[in-house]
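Below is one structure; the comments refer to it alone.
All protein chains of the complex are present and in place, except for one that has been dropped.
By letter and in written order, the chains are A and B; residue numbering begins at 1 in each of them.
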Amino acid sequence: MINPPFPSSDPKCPPSHLRDESRFQGVQAELKTPADHRALAELAVKSLERGQPMTFQGARTGLCGGCVPLAGQAVSLTLLDRPISLEETPEGFELRVQPGYDLASLGRDLSRRRFDFISAKVKAETLSAFRSRPYFWPPDPGERTATIGGLASTRAAGPGAHRYGSVAEHIAGLNFLMADGQERSVRRGRHFFRNGRMLLPGGQELAVDPSRLGLSEEADLLDLLIGSQGMYGLITSLDLKLAPAPAHVWALVFFLDSEEKAAALADVFLAEPLSPLVSLDYLDEASLKMVLSLRKTASKLLEIPPPPLGAAAAVLLEFHSNDESEIESAAAKALAGCQKVGGDPDQSWALTDAEAEKMRIVRHAVPEGLGGRLDQIRAKGYPVFNVASDFTRPGPSLTRCLAEYRRDLKAQNLEAVIFGHAKDNNLHVNILTENVSQTKRALELMADWLGRARETGGKLFQEHGVGKLKRELFAQAEKKETVDAWRTVKKTLDPHALFNPQNMLAD
Amino acid sequence: MNRIQTSNVILVLLEEAEQGLSPLSHSLLRAAGELAKQGQLLVYGLLVVGARGLPGLETFVSLGMSKIVAFSGLETPTAQQAAECLIAAIKRYRPQIVLVGANERGREIAPLAAAACRTGLTADCTGLRLENGLLIQTRPAFDGNLLAEIVTPLARPQMASVRLSAPADEGPGLVNSPVRAVEAPAALGLAPTAEILPAPKPARDLLVLNRTRLDSADDLEKAPVVVAAGLGLNGPEGVAKAAWLADKIGAALGGTRAVVERGWLPGDRQIGLSGRTIRPGLLIALGVSGSVQFMAGVGARTIVAVNSDPRAPILGLAQFGMVIELEELWPEFEEIFS
Partner (left out) sequence: MTKTDLIDQNRPCRLPEEFIILDLRLAVCLKQVPSGQSGETDPRKGFVLRSGPGRLNPFDGSAIELAMSLKDRFGASVDLISMGPKQAEQTLLEALCLGPDRAFLISDPALVGSDSLATARALALTLSLLGPYDLVVCGLTTIDGGTSQVPPSLSRLLGWPFAGRLCKVVGLNEKELHFQQRYQDELLEATLPLPGVVSTLRESFTPRLPSIKAKLAPKKVTVLSALDLARSPLLANQESLRTETVDVAQAEGFSFGRSGGGPAKKTEPPADPAEFDPALYFGEKGSPTKIQAIRKPKPPNRVTVRPTAAEAAAVILEAVKAVKS
């Protein structure tokens, strides 16, 4: 991100800032773009004093309208886009960053091992210790232009969640500006629940059962704030836990000629532990067609051959290890698995190290292509949304889960693009609806599936959050006690509803 | 070891265009003229001509050449055929310096000739000057962030292929000196002499079966100049004006995601992270903010950006930025560019 040469006082919010990736439309609001941390803090404090609501924006790549303003001001954090400092800890390194720092810049700076720090106080010994080997930040959501603040707000995860978990596992702390205007440091393990109560920094007490929020009994404040979609306060900096980068990365893609074979293959990999596996994903035929059609307009896909003709589904694996022979033997096992389900081992791709990026490009092309399809349908004049699932459904095999979804879709005469993470059936089923009747049927189907997911203890709003788009769904699908618990936290931390108003909880 | 004997000639490989010589050839001759002054040298121009023959020599008066060498008999020479002509001219006139334009064809012809002479060739020079008979050749180095100054100390001729860059690129260069009549030392105000030679034919060469002209403006990824239409154009009418400008200057037209989403341009015109990647010599960005998503698809050598928002990130990236509302420019543009 380049700082523009002149700060401007033009208050008008351009149309681009009234939407996010979901195309959910906001209401005209004033746009503030604070240039640095001090300006941001001043703005926040003043707004709190005056009772002016704020909706925070990063790169606006969200899928649920979480950053779209419906009342008050839009506050863009895109100028707070730099790393702040680097510290060595017993476990490794912590990188403190501003909330507007994006994932792509983080990746670039980590691979170059060079940062444009704001702080001048980064010790030379720390830097040289850091440079002695490559480090990475394990979460790898596909949207590289997203900001770290946004990823924390939605508790984003990528395909690597299979092994590494979500961003929550890799954030050691953050600085948080609360409703009283004070900024406080929130570190792992400092403020936590005991018997349904937590003493907040600043002296207040929060009384809520964390299990109702989907958190563990001993969850701490950090777990509460990560994934809170900006509703409780403003994150002004984050401390990222960097881990030593694996010496070897392999990305494998198996193309199968039927959905059944592909699902069976993924189930084989889930059942039989492949030690270096960090992600296991599934792409259906419609997803592969999406990739094919995106090749016409996206140059970066032209460097990658198209999926082979006759491929009806694909299974994607990523291996991380410091020991290449471990990866090689896992790859050989995976090949054997492919032959076991009746797949053709020649219909496969093996991409190593820097080339592994190609598989991520293919995988990310699917949601991107979906966005493009949405635009095309809208251009015809119908304000359509994508009715998409974002929940986990532990228990049944991928084979069974997919078969059920297909059966239900067929029964309702609907078509879907299905892709996602095989573990816990974390599938994104995207039903593109073109008229009211289809939308209604799709929403009913989604509610039905959510119910089944809830039965086996699935997480109903996994990676994308709830934002504004899924408020009603959230209220309907979750148990009343869950919705009440969220309300309690909101009332305690943001009594005047000034932070990201109208996210998650319909008033 | 015998040092190679050379004469006091700078040999310039020229190209014909619709009327007269191509713009690149004019630039080469300007550069050669400056060098000729610096080193007391003569400029010879080399042309490969077909059945039409050599154009009237009066047309070359103000271009500073002492002699025009024309190889006749080849309508549209292949790279090798043109290289053979150049080699023959080098053997005949033994120039100290040979300049070739660094366009697509020049980048094939020059190395063929240089390898034949076993001499040094510096490609894509953006600056040239003489120091004690040694040609200092400046070109971008590595990823373009640095400039290299290269010399050919012993081998002759010193060959350079010359590329034009946007004005004021760097230091003591002369490639972009203003057009003016350069006096040839030997003949002032007189037409150059001409020598017409039969074109040599290489023994084994590719054989062209047919040619199809391409409308380069249609091809976004390969276009040398691209006009990008952004949200600042305020609507399909503004985009239409951008398209008109693109057509006038022979540029391809692309747009940002915002413009494509609104239907002001079709999807295959989208430039950016989820669109096309372009690598033009020049990008003219009109009303484009220059977001990360957009710039991810841009690898332009030079950017000219017009935007009414001084905050627009693209103004920090462009070589030439202008803060102004495009609507203020269109009325006069309509006259100027017609």
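To be clear about the criterion, contacts are C-beta pairs under 8 Å (C-beta built on N, C-alpha and C of every residue); 3 or more make two chains touch, one makes a residue touch a chain.
Quick caveat, the model's predicted, so the values are computed rather than measured.
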Which residue among A:E88, A:E328, A:E404 or A:D484 touches the omitted chain? A:E328
In the complete assembly, which of B:Q38, B:S62, B:N103 or B:N234 touches the absent chain? B:N103
Touching the left-out chain: which of B:N8, B:T193 or B:Q319? B:Q319
Using the touch rule from the top, list residues of chain B that touch the missing partner. 1-4, 22-24, 27, 79-80, 90-91, 94, 101-105, 107-108, 110-112, 114-124, 136, 140-143, 145-156, 163-171, 176, 202, 204-214, 216, 221-222, 224-225, 249-251, 280-282, 284, 301-302, 304, 306, 310, 315-316, 318-324, 328-329, 331-333, 336-337
Which parts of chain A face the unshown chain closely enough to count as touching? 5, 108, 111-112, 252, 254, 302-306, 308-309, 328, 331-332, 334-335, 345-355, 358
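FYI, only the chains that are shown with their structure count from here on.
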Using the touch definition up top, name the residues of chain A that touch chain B in the complex. 1-8, 10, 14-16, 33, 59, 102, 104, 145, 294, 296-300, 368, 371-372, 375-376, 379
Complex contacts: residues of chain B adjacent to chain A: 221, 231, 258, 260-261, 263, 267-268, 270, 273-277, 290, 292-293, 297, 309-313, 315-317
